[in-house]
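Every protein chain but one is kept in place in this view of the complex.
Labels for the chains are A and B, by order of writing; each one numbers its residues from 1.
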Amino acid sequence: MFTQLQIIFLSGAIIFLTTIFMHLVHKNSSLVSLYRVQSFVISALILGSAIEISSILLMYVAIWMFAVKVIVAPYFFNKSIKHYQLKFTSSTYLNTPLTVLVAALLTGFAYSHYFEPLTILAKENGSGLLLSVATILISIFLIINRKGTLSQMVGILSLENAIVSFAFLSGLEAAPSMQLGITFDILVWIIIASVFINMIQNKIGTADSTLLNNLKEE
Amino acid sequence: MALIIIIGTLLIAVILSFLVKKGSELFSKIALTASVVELLATLFVFNDVAHNGSYVLNSYLSVDYLGAIVMLIVAVVGLSSSWYSVGSLKVETEHGYIGFHRVKQFFVLLHLFMLAMFFAIITTNPILMWISIEVTTLSTAFLISFYGKPSAIEAAWKYLIINSLGLLIGFLGTLLFSYLATDKLNYGLLTWGWMVNNVSGFDPFIAKVAFIFVFIGYGTKVGFVPMHTWRPDAYSKAPVPIVTLLSGSLLNVAFLAILRFKVVTDLAVGPAFSGKLLIFFGLVSIVVPAFIMFTQKNYKRLLAYSSIEHAGIMALGFGFGGIGAFAAILHMLYHSLAKSILFLSSGNIFLKYGSTKIEKITGVLKTLPRTGILFLIGFIMITGMPPFGIFLTEFSIMMSGIKSYPLVVAIAILSLALIFVGFLKHVVAMFFGEPQKEITPGEANANTFVPIILLVVMVVVLSFYLPNILKSIITSASLMY
Partner (left out) sequence: MSVIIIWTIQLILVPVLSPLFLGIVRKIKARFQNRVGASIFRPYRDLWKLFHKDEVISEDTSWIFRFAPYLIFTITLILGACIPLFSTLFANNVLSDFLTIVYLVALSTFFLALVGLDAGSAFGGIGSSREMTLAALTEGGFIFPFLVLSLLAHSTNLFSITNAISSLPIFDSTPIILTFVAFVIVMLSETAHFPFDNPATHLELTMVHEAMILEYSGKRLALIEWAAANKFLIFLALGANMFFPWGLITQSSVWAVALALCIFCVKTLLLATFVAVLESSIAKFRFFRLPDLLFVAFILSAMALFII
């Protein structure tokens, strides 16, 4: 029904849309679900590429990535959310319209002439590549804008998803060893960050990272 | 062979430290033997590189000139930090600040940290290097929150987020660099050597964009302004041996990553582009800390800003090129050693006074005479006073740039003067004068100042006499820049 190029583009579009919605939602659990959707799309992409090249290793990598990102990571997050009652994450530095405005400006920047020559990386899928560049910029903005520690974590993970989608769209899907290493790294990162969130929650009492006043005392 | 010894020793150290049950004596023995073995192996590798050009184990692990120098610095700083940590942890355990589990955690993570740093230097694949630098981030995050205070945990969180963000951007840059490799390598591992040889196929625009990403990404780890915000908080909260390693070794390793990419970029687009980038960020990284250091209230943050400023000076040197590059590599060496002196001495001060605020510290020369003198010597070294080495390197860097960028050099010199004045102000406040009544004079134990003395001796000797072997390696390394 769709050609392979269109499927890749659609996946890029889905990732872009989920990132924008991450900016708009207020509940932590919605954030985690959006991240789940993103990771699902990414692992489906890698799986598709694995089937196409018929590489068993890449298929293992895809399954591993699926397990880590779609099952394990949201599990950790949901556990933290339930345990510490981190229901809402609407604390941001900019209010919602300004957030969306900055996101729109970043998208415009990604499509401007600064990044135009980057499209040679992608053969025919130029607008899809620029879309993933916009996703990267918007993910970085998500990390900066949010005050809650859980949303910062999800921001970093969605940035990693966006970079993988960028790699995919520019034809770099290769090197299963690389993907394996990255996924393993992400797993360790998630474990450590979850431990940190637990520590923060225990010691400081909230997961709101604007309480950096603690650092100013000395 | 030596490389396998290095990696293997550290792996064994990690496992052994993990398995120790009780009795902290075993920790110190493991740590000290591991560090000494590292140093010996590194010296061996160093020697080999000096004679043969580069030390190659196989196509995945090899050491070139610059890598050899950085490895040596890492090993020396590692040895002094491990030695010092034995002493300081003993004092802290006696005072009851920390317990056995913490000490065990400390040593396990310390060895993991060193292992990751060594691996990052000797691997030839940029992606593996990225992974090992990420491992350093992860291991040091726990070490920063070591003391368990809320401010320490927040400093560690800030460090984790900012560095992960930076490293992801660096990863994007690395991906862009490996773009051209996939068609030609067919899933083999990309190496630096291969990239240097096949650079003619690189699109210049993509190379520029990739280098910018790599620079900003790894520059977050080095701590250029404006990506430096994690540094003062992390340095003031982490235990002193870790801070020494962060400042003396990790900074250099991250810089090494940038420099390796710089070689490739220079071949693709010419040296002017990366040079300008380095000069701009270097200058900003010198000016901003100069102003902040003047009004600091916490001496560990003061030293953190000083690290940022020296990273800026090194960036300037590499940006100017030629003699500047030679001086910058030498500066790397002197700075790591001198900064270690400063940090380890400040650790002693903290052990004695229990506070990191400058206003609470008076009369150090009376209570801790040996540490005080060592700190003063370190202070003179780090601010670039003659006759020590840093004066020479800073002078050479400025000289190499004065023809093409006179304004930049003028601003840099002014900032350096400002830094000297600011630092002096704080040092005078801390060191002279009368100590408070409750502080008893006397050093903690021998382990806490003997390593510092050794470092001082090393710097003094190196300031006046540069061994030929060192000189030849540095010259060959700087030829690439």
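To be clear about the criterion, a contact is a pair of C-beta atoms (placed from the backbone, for glycine too) under 8 Å apart; a residue touches a chain by one contact, two chains touch by 3 or more.
Since this is a predicted model, take the numbers as computed values, not measurements.
Enquirer: In the intact complex, which of the depicted chains does the undisplayed chain touch?
Expert: Taking every chain of the complex into account, the missing one touches A.
Enquirer: Could you tell which one of A:I51, A:I71 or A:L101 touches the chain left off the display?
Expert: A:L101
Enquirer: Could you please point out the chain A residues that touch the chain left off the display?
Expert: 2, 6, 9-10, 13, 16-17, 20, 24, 95-97, 100-101, 103-104, 107-108, 111, 127-128, 131, 134
Please note the rule applied: only the chains that are shown with their structure count from here on.
Enquirer: Using the touch definition from the top, list the residues of chain B that touch chain A in their complex.
Expert: Within the complex, chain B contacts chain A at residues 127-128, 131, 134-135, 138, 141-142, 145, 148-151, 153-158, 160-161, 164-165, 168-169, 171-172, 175, 178-179, 182, 187, 189, 203, 205-206, 209, 233, 236-237, 297-298, 356-357.
Enquirer: Quick check on the complex: what are the chain A residues that touch chain B?
Expert: 117-118, 120-121, 136, 140, 143, 149, 152, 156, 159-160, 163, 166-167, 170-172, 174-178, 181-182, 185, 188-189, 192-193, 196, 199-200, 203-204, 209, 211-212, 214-215, 217-218
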